[in-house]
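Excluded from the complex is one protein chain; the other protein chains are retained at their positions.
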Amino acid sequence: MTLVEKNQIMDADALRRVVTRIAHEIIEKNQGIADVVLIGIRRRGVPLAERLQAKIKEIEGVDVPLGVLDITLYRDDLTTLAYQPVVHRTEVPFSIQGKKVILVDDVLYTGRTARAALDAVIDIGRPKVIQLAVLVDRGHRELPIRADYVGKNLPTSSKEVVSVRLLEIDQEDRVILNEKVE
Amino acid sequence: MFLVKNGLVVDPVQGINAKRDILIKDGLIAAVEVNIAVSGDMQVYDAAGKIVTPGLVDMHVHLREPGLEAKETIASGTRAAALGGFTSVACMPNTKPVLDSKAMLETVKAVAAREGVVNVFPIGAITKGSAGLELAEIGDMALNGAVAISDDGKPVGNAEMMRLALEYAKMFNLPVIAHCEESSLSADGVMHFGPISSELGLRGIPAAAEEIMVARDIILAEAAGSPVHIAHVSTKGSLELIRAAKARGIKVTCEVTPHHLSLSDAAVRGYSTATKVNPPLRPMQDVMALRAALAEGIIDCIATDHAPHTSEEKAVEFNYAPFGLVGLETAVPLILALVRSGELELSRAVEAMSYNPARILGIGRGSLAVGMVADLSVLDPDLRLTLTEQDLASQGKNSPFLGVELQGFAVLTLVNGKIVMQDRKLAVS
Partner (left out) sequence: MKWTRKDLLGLQDLSSDEINLILDQTAPMKDIIQRDIKKVPTLRGKSVINLFYEPSTRTRTSFELAGKYLSADTSSLAVSTSSVVKGESLIDTGKTIDVMGADIVVIRHQASGAPLLLSQNIKASVVNAGDGFHEHPTQGLLDMFTIREKKGTIQGLTVTILGDVLHSRVARSNIWGLTKLGAKVRVAGPSTLMPPGLAEMGVEVFNRIEDAVAGADVVNVLRIQLERQQKGLFPTLREYARLFGLNQARLALAQPDALVLHPGPMNRGVEISPEVADGPQSVITEQVTNGVAVRMAVLYLMAGGGLVDVPR
């Protein structure tokens, strides 16, 4: 199976604008940034969370705490995988007790990653609320989960793969829609 | 009449190493000629391309009967011998009870006569119950069929007891077969003490445990003027002691097993209990020294130390498994491998597997000279087989040589002129 690029959903500018909008929405929805903490879900949620943190600082002048979440140990598909995926560290170097946790990820699809992330966060502490921010919501949910902040709603077929490419990891900023070809 | 035709006859006693025909009549060798004409009353075996030897003699076999029939019986052990090309075996006395009296020897002889497929020569114990405390009735056993005495399986730890045994056995011309092991050094060791025992975390048996006793028994044999035969020599140091003793004219002989000639202690990696033997498999430099000493004649005999055990006994942790492996059915290919590699002359191999052990035991076998009992083995040097447990006639399946291709097997075994094995099939009821 190979992936063939079908079309581009966002270029670098569009991506930057979306991050800016979500930053504003976070501030607005939470009536400021008091008690707000950002937690990026590995892997591409992490640079997105960092960008949101920078943008929020631009707007509000304050660094909101930023954590990194590895959800591998909370995955529900471990028994079906041929090999155990490598576990990385979860780095949340602050208490989330009573905080407003904004989980950040690149793509919302089945909802299973978000489900794992919710469990992982709750095992770290008891936040006041947990919200979810994603760059792309592509539908096809398998669990009753929705995002609070969505960069772009993108109807897709299950044959398609949404690929978020970020400068920090992929040396470019854009979002593309690929198609699986047998 | 039975005619073995066109084979390469190797009989070191007669100095024959050439194509000959051999005629057998009334259980005896009737003629050995370059060409014997076939006549109508002859059964002919075409041995073209094969090696014809005096019936092979294994002077160190554990038949386990009486008492340990789960491991082996005289019937199954002698079948294994026949399949391996052996026409005579000397059985060790560490049965249950120990063969330490005329009555016990009579039992073994009776069972062997009834159920044995090859000649069985019992070896009596040196001490009562092989306990190392009092001499067994060595004289009575000598008069009733014992061909040697030995407490094999364990050493005679007390030097005075060994001295007395050598002195006493001399009266009856009985060779004393020494299992050389200093127990305080071997202690609870399970393999050779060296880098590989370190790697595997197994307790080691140092070479010195054997060599100290070889030295002791040589000294005692010299003092007593009695012959001593050192069983299953396994170290270079032992060979040096034996070499020096022979040079001084001391009546010492010795044997080596095919497995000590073939495997080094590296074979223990993987903890296969089939590699747990006593004396233990030694490092490669010892293996090479054993091969050289055999070729040179410092080692007199090849003996298998065939030691069958049940699968249950061996399917345990290495530490808990009993020592020993079955050797009767793999001896010929292991020795012929050394002949192929040029490390051993064929005639030397045959001598070490027939005449020399027969001479030491005084059993009047080991040659194809006219008038001799027709014990004869035919070996096919080209036959390649990968043996499995099912192929072994021995009840013991504890062999490290199963599942590996071996080359050169016995294809005909004649005992007292009768076929007991032909084309890898036992010819017995």
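By letter and in written order, the chains are A and B; residue numbering begins at 1 in each of them.
Throughout what follows, a residue touches a chain if its C-beta (ideal position, glycine included) is under 8 Å from a C-beta of that chain, and two chains touch if they have at least 3 such contacts.
Keep in mind it's a predicted model, so treat the numbers as computed, not measured.
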Out of B:53, B:107, B:197 or B:398, point to the residue that touches the absent chain in the complete complex. B:197
Of B:41, B:160 or B:312, which sits in contact with the chain we cannot see? B:312
At which residues does chain A meet the chain that is not included here? 70, 73-75, 78-84, 86-90, 119-120, 123-125
Touching the hidden chain in the full complex, which residues of chain B are there? Just list them. 193-204, 270-271, 312, 315-320
